[in-house]
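Encoded as structure tokens, here's the structure I'll be asking about.
Note that one protein chain is taken out, while the other chains of the complex remain in position.
All chains are identified by letter, namely A, B and C, in their written order; residue positions are counted from 1 within each chain.
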Amino acid sequence: MAQKTVSSSKKPIPHGLSADDCVAMYRAMVLTRAYDDRGFKLQRQGRIGFYAGSFGEEATQIGTAYAGDEADWYFTSYRQPGIALFRGLPLQTMMDNLFCNSRDVVKGRQMPVHYTGRQQHFLSVSSVIGTQIIQGVGCAMGIKIKGDRGVVFTYLGDGATSANDFHSGMNFAGVTKAPVIFVLVNNQYAISTPLSKQTAVEVLADKAKAYGFLGIQVDGNDVLAVYAAAMDAKRRAEAGEGPTLLELKTYRAGPHSSSDDPSRYRTEEQTQHWLERDPLTVLKNHMISFGIWDDTYETCFVEEANAMLGDAVKQAEAVGEPSWDTLFTDVYTYKSQTLADQEQDIMAHEQGLDLKNEGEFPL
Amino acid sequence: MAQKTVSSSKKPIPHGLSADDCVAMYRAMVLTRAYDDRGFKLQRQGRIGFYAGSFGEEATQIGTAYAGDEADWYFTSYRQPGIALFRGLPLQTMMDNLFCNSRDVVKGRQMPVHYTGRQQHFLSVSSVIGTQIIQGVGCAMGIKIKGDRGVVFTYLGDGATSANDFHSGMNFAGVTKAPVIFVLVNNQYAISTPLSKQTAVEVLADKAKAYGFLGIQVDGNDVLAVYAAAMDAKRRAEAGEGPTLLELKTYRAGPHSSSDDPSRYRTEEQTQHWLERDPLTVLKNHMISFGIWDDTYETCFVEEANAMLGDAVKQAEAVGEPSWDTLFTDVYTYKSQTLADQEQDIMAHEQGLDLKNEGEFPL
Amino acid sequence: MATATTETKTMLGAINQALFEEMARDENVVVLGEDVGLNGGVFRATEGLQAQFGEDRVLDSPLSETGIVGSAIGMAIYGLKPVAEIQFADYIYPAFDQIVSELAKMRYRSGGEFTSPVVIRTPYGGGIRGGHYHSQSPEAYFCHTPGLQVVIPSTPADARGLLKSAIRGNDPVIFFEPKKLYRSTKQAVATDPEAALVPIGPCHVVQPGTDVSIFCYGAMVEVVQRAANKAASDDGVSVEIVDLRTLCPLDVAGIVASVQKTGRAIVVHEAPKTCGYGAEISATLAEKAIEYLEAPVVRVAGLDTPFPFTLEYVYMPHPARVYRAIQDVMAF
Partner (left out) sequence: MATATTETKTMLGAINQALFEEMARDENVVVLGEDVGLNGGVFRATEGLQAQFGEDRVLDSPLSETGIVGSAIGMAIYGLKPVAEIQFADYIYPAFDQIVSELAKMRYRSGGEFTSPVVIRTPYGGGIRGGHYHSQSPEAYFCHTPGLQVVIPSTPADARGLLKSAIRGNDPVIFFEPKKLYRSTKQAVATDPEAALVPIGPCHVVQPGTDVSIFCYGAMVEVVQRAANKAASDDGVSVEIVDLRTLCPLDVAGIVASVQKTGRAIVVHEAPKTCGYGAEISATLAEKAIEYLEAPVVRVAGLDTPFPFTLEYVYMPHPARVYRAIQDVMAF
């Protein structure tokens, strides 16, 4: 793909990574960003109902995803679309989720950005902060009990460190030495709440000290540093040396979600300051120093991503709503009589009614 | 009260304490132990329904109670009868609680050992592990918001460090710098669960490191050390220097409660080993070294305590059950119609029925 | 009704006003919750409070509902009057233990020595395309918990008047705010801080009628009104609409009186039907008014499933479904 910029004094690529690896990471981060851009745009255009993005946090996702293999599990929050993509959840599947259409794996039941990928070992995302943390530990306990191979990466934000499930998750992991890695994406905000109002501790990684295992803080904008730390944590977990709390220090460069207005609680300068360490730029600079950078990456990968995205959006939008009978399945493995009655009642009497438009009913 | 044993080389009494203070502490610990003995005995005799004692943990109670004054608050668990006694909750009131009789402050609604002392700033005890921890922090936040004097001592066991309320309590305290002292009575067991299955951390005081404030471990069987640490924590709290986690390392020398059989999960030798550092003996040895010990303390204070206890038991036992109308009050400040109806129904139809004896109804 | 004494407000505006008024009236009133300070709450219900009353009395809490409610209980024990915000009712569950085990039982278990009259405000209900975790209606859990009062307004004026009563009362209140109505309608709201308080307890007959009583609350009141209008105009059915306002303790006399008059009853709520609040209304009538009932007591409720996203408009009770229930009970 075109010629490389040749650097005069090449640094070696660290952590056992190849040039191809670096390119793959860069490309995955570009795709993540393009995906987020599109998500917000679709929301602003009123084509999807909600979006929450990870702008500025791409390295936390791709660095940790790159450390995983098929046996590993990812228990994420709503802010890791890059992981789902990298794990191989088809872009079309993700777009169908954003449109909550009839092809959506979860049948339009969840808000956008709540992905599910059984095959990818990507747990169905919850909106409830923190619940996946202890669940991830339980999954890792399961791996250990069964003597299987694999580790669990369980993601959380700085805000989530205050949640009950963080405490129980960290504690159960410490006691059981389950093969789990807590990926703490410290983007310094929980909606409007800054870290200083979330905890009195200076370094979030220090929270591991309460649970008897290792916590380390890593530059979350440097995908190579993230990858190295994740690999190290994974090696320790697999060797039975216990869990790791990996604090990835970064910055939520966008709004909390499409419902949020960050100008109410922080300045544009602050955000610009952080963007000087944009994870894409950080990796680009690394690649330049390794002598493996190609200027076309910047444009090609974006174009490639946008083409895929445009296609996926078109297809997702062409698909209608889930059919009404999806309202009544998957509550249990069977359909209870009560639910069957409710289905029957609605199907018999309301199919065809224009329920969205209540205009016919005067107030 | 008789002559003192004179020691050849007297050590000075530390921490600004006087001889009278030491005697008062010793006496309070003796009373606590005698009270616990009586409680278990009453339960075994079937005269009260339940008991949970603090045998071996007397110094944790008296040392921290001695550091308090009227403005301070005590949010305890079920295992701190010595605090209630020391704070001036009348022995008779406590005994009425054990008998859950008509004079019981809480009208026989709670199990024995769940004391309540508004005037003593002694919070109504809950059975639910940990709930008082964050409540104590809230109380301390209240003191701070109103700019009042006073600190809150909030008690918890080693098991309770795993509870949600510990996490939120520690975190809120760290962030708000509320004047609160977490008195962590590490008696090394949560019912049958040893500390090693509770947490992977070696020193529980280290848990404070997750919350950005000071944690210290103290010999919980040495009442003077406990007192000194509590005074220090209190001084810091009052000075706005923030909360302290005070780990008092001790040992639950008795069963968890009258329902527990510790021989199922630990050896008698282990317990005997710990009893070599019986807090009463530790203080006695201190007092000998200060030249202020009097052999009669051992017997006199026990006799004094037993006399009071015998009297209180007699009086508590002479009092009948709470009247049925107490079932219907204090749910709200008013009586709802629903509850009034339920009261009316029961009072009209069941007063006089021998409800305890269902023999008249054949199965 | 001089214009000087009222101002037209949304429900959010009315709630915000109530908080301003009560914080100004009583310096013991404090507000706490996630993002309630600088950000004014994610719905802006607490907008401006921190600027006015300071960070001490308007606290941005860490992300812990356990901590919010637990610390509020402690503050209340100390003598403050905390008004805690839970960002969405869907996130009240981490605080469930503090609410059910502690808040609800404190007065009873301490023989009245300790009380914790905390007010917990929380937006609830569907209709805003919030899906699974931004739409739930968990009121029944709290109504089944003795010691709690459960209050739900359906108009801006009621929201202000009930919230003020809740804050002035000495018992804990779970105050559910129908977020679908937050900005959707405006109403004249009293501006005198002492005017137009709405008492906790009695239900409110929104529209008297003679043929069928419909019990409802929150965003469902409007849905019922639409259905009732159609029933009146198309079929000449006279519907009595009863807005419960206080769900717990229930105004038993009020609902029984209505059914004694109409002989027919329907309950409408958004929460799942099974063991929902409607069951209590039906059961109360089956117990106390069966001789007046001329038709089955019908519950129009959310489905017995989690709350969906795309198809929420099918899931939630809507005027057509309520209208059908009216037809059914009239035809019985």
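The rule we apply is simple: a residue touches a chain if its C-beta (ideal position, glycine included) is under 8 Å from a C-beta of that chain, and two chains touch if they have at least 3 such contacts.
Only a predicted model underlies this, so the values are computations on that prediction, with no experimental measurement involved.
*Asks:* In the full complex, which of B:Ile13, B:Met231 or B:Val331 touches the chain missing from this view?
*Replies:* Counting the whole complex, the residue in contact with the absent chain is B:Val331.
*Asks:* Which of C:Ser101, C:Ser184, C:Gln207 or C:Ser238 touches the chain that is not shown?
*Replies:* Result: among the candidates, C:Ser101 touches the missing chain.
*Asks:* Which of these, B:Gln61, B:Thr76, B:Asn164 or B:Thr250, touches the one chain of the complex that we don't see?
*Replies:* The single option touching the absent chain is B:Asn164.
*Asks:* Touching the left-out chain: which of A:Cys139, A:Met231 or A:Leu248?
*Replies:* For the chain that is not drawn, the touching residue is A:Cys139.
*Asks:* Using the document's contact rule, name the residues of chain C that touch the chain not shown here.
*Replies:* Against the left-out chain, chain C lists 90, 93-94, 96-97, 100-101, 104-105, 108-109, 132-133, 140-141, 143-147, 248-250, 271-272, 274-283, 285-288, 290, 293, 295-299, 303-306.
*Asks:* List the residues of chain B that touch the chain left out of this view.
*Replies:* Interface with the chain not displayed, on the chain B side: 49-50, 100-101, 107-111, 114, 126-129, 159-160, 162-164, 190-193, 197-199, 259-260, 264-265, 321-322, 324, 326-328, 331, 336, 338-339, 342, 346, 349-350, 353, 355-356, 358, 360-363.
*Asks:* What is the set of chain A residues that contact the non-displayed chain in the whole complex?
*Replies:* Residues in contact with the chain left out: 73, 75, 104-107, 109-110, 114, 116-118, 123-124, 126, 128, 131, 133-146, 152, 164-165, 167-169, 171-172, 175-176, 329-334, 336-339, 341.
Throughout what follows, only the chains that are shown with their structure count from here on.
*Asks:* Relative to chain B, which chain's C-alpha centre is the most remote?
*Replies:* If we average the C-alpha coordinates per chain, A ends up farthest from chain B.
*Asks:* Where the centres are mean C-alpha positions, what is the separation of chain B from chain C, in Å?
*Replies:* Centre separation, chain B to chain C: 40 Å.
*Asks:* At least two partner chains per residue is the criterion; list those residues in chain B.
*Replies:* Only 164, 167-168, 171, 175 qualify.
*Asks:* Which chain C residues reach two or more other chains?
*Replies:* Expected reply: 61-62, 64, 66-67, 94.
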